[in-house]
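One protein chain is absent from this view; the other protein chains keep their places.
And now, chain A:
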Amino acid sequence: MTSTTTDITTKAATGDGIALPEKAARALATGGGALTVISCFLAWTWTAAYPGNLTVYGYPGGLQWLVLVSGALTTLFGLSSYGIKGLKWLTPGGADAAVKFAALATLWTTLFTAWSISDTLGGLVNLEPGGFVAVAAALATYLGARALPFERPVLDPADPEDSTWEQYKHNARNRREIVKAAYAAKAPAPAKPLPAWAEILVIAAVLGVALGVFTYGITTPYQELFIGFLITAGFGFAALHKAGLIARFTTLTARHRNVALVGAFVAAAAFPLTQTDDQYATLGVNILIFATVALGLNIVVGLTGLLDLGYVAFLGVGAYTAALVSGSPNSPFGVHLPFWAAILLGALASMVFGVLIGAPTLRLRGDYLAIVTLGFGEIFRISMNNMDGKSGPDITNGPNGIAGVPNVNLFGFDFGAAHTIAGFTIGRFANYFLLMLAITFIVVMVFRRSAESRIGRAWVAIREDETAAEAMGINGFRVKLIAFALGATLAGLAGAVQAHVNYTVTPDQYVFANAVPPNSAFLLAAVVLGGMGTISGPLVGGALLFLIPNKLQGMGDLQLFAFGVALIVLMRLRPEGIIPNRRNQLELHKDLEAPTVLSKAGA
């Protein structure tokens, strides 16, 4: 038995085709990373026709910056794996897996750049020697990283009496196990406690870096750079995770929750200040609207476990209500309420609508509820389409929607005009960005406070086992209705802002599925992708799901296909979402270390 297993493992080892002694492998990975960094200072192509200008010696541009960052990350992790003093803090969870992921980031970003250059300009001839150096260095880094030793799993060989297909499946499973082991990292040891001010400084620094990364992602001016950014950020994040730095940071934020929360909002508020014009603030405000609505949906889906497929209708109710009382020329009411009244009215209307829909439907469970909410979502859109004075009362101006929604004027502050504050010019969208950020803050606080209360526990209990929850004295219907109405109210708040940001409210903005984000399917995807039951999950998921379609418009219809594939892959590899709730993670990965102590799980 043992002899056969060793056979298998040695075969697998040789099957990798990389057999380097450990020292050489480590040196190759670290040195390769450094060489990649150097290669970024060379010219990679001869013409500035390729965006980003990669023709300059001595100064990296465009995609070279991304390669430089991932190369530097590999080198740092590599050096840390040597145990160099002063760098050990980089890898509390072990360096090797981190080096491997950083090397992957380097390799794929470099290869993508090389491919993209030759694809855009027509052929490999357009690569300057510098480009080839970069590719070679990245390849060397990757090979070195792959050859790093790891603890090989003990595997059963395939049963020779099985059918070929069964044997193939078994071998594939074994190979998967080996790959998994190759990229496995151990859980980081608990950190030495720093003085509180130092920990807060660390949080501030990390948030600053996060703001930088996020701003870079939003402001990528061309598609190639954005794809490169996604590759680097994805693998880089995985590398940081494997190094144990993410876990370290999470414990810090758990210890200083309020500081982290305020810090995150300050960092987000700094985003428009980093911009010179309004071009990307538009994106920022739309991301915020989408992510906030996703967070509201997370109360319904993530905490209470009610699958709501028509959630975008509540956003629509808020938007329509605010638009109707905004003094728009298309509104039959002709009233112009101040914004604070409009947004409250929008939220109230959404809440009423939520209760009206929830009261009859929340007696259903599971799939039935999903179908009925899907239906109500469509009913909303079709009703708005028909209230045009011909097939219904003249309220919503039919498919043309309510246009010309005036800008918000809050206590004399005109959101439509640019303001200069302390030397920073804040344009129209930046104004709205800050307004929306305040709304997001409200929603975050509502989520956090309601989740950590009697009512929040009742929601989770309902999600876990409705019958048992009722037997413990919870009025299931009432509690679910509160969740539904609260979710609707929060969406209504965001909707009221959305109406003013976009000037126009039309029924087509509020469909179930569409290529453009704010729709029910994308909202649900943002929640599931980001992490159910957490605060940061839907915010991150929402930001990604808004940004990716927006930046990759050049891909056309392929984009939706890629989105589908990406979603399937992610759900296969990480069903608990990007930022998992600890509970869900334990539920979905039965093999994880079970007897863990939970405190302030996830949220």
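A few remarks follow.
By our rule, a contact is a pair of C-beta atoms (placed from the backbone, for glycine too) under 8 Å apart; a residue touches a chain by one contact, two chains touch by 3 or more; residues count from 1.
The rule is simple: contacts and distances are computed from a predicted model.
According to UniProt, the chain absent from the figure is "ABC transporter ATP-binding protein", selected among "Methionine biosynthesis protein MetW", "Deoxyribose-phosphate aldolase", "XRE family transcriptional regulator" or "ABC transporter ATP-binding protein". The chain that is not drawn here is touched, among residues A:G244, A:G296 or A:G476, by A:G476. The residue from A:G217, A:G456 or A:P518 that touches the chain not shown here is A:G456. For the chain left out of this panel, the touching residue among A:A172, A:V209, A:A341 or A:A468 is A:A468. Touch with the hidden chain on the side of chain A covers residues 445-446, 449-450, 452-458, 460-461, 464-465, 467-476, 482, 486, 583-584, 586-587, 594-599, 601.
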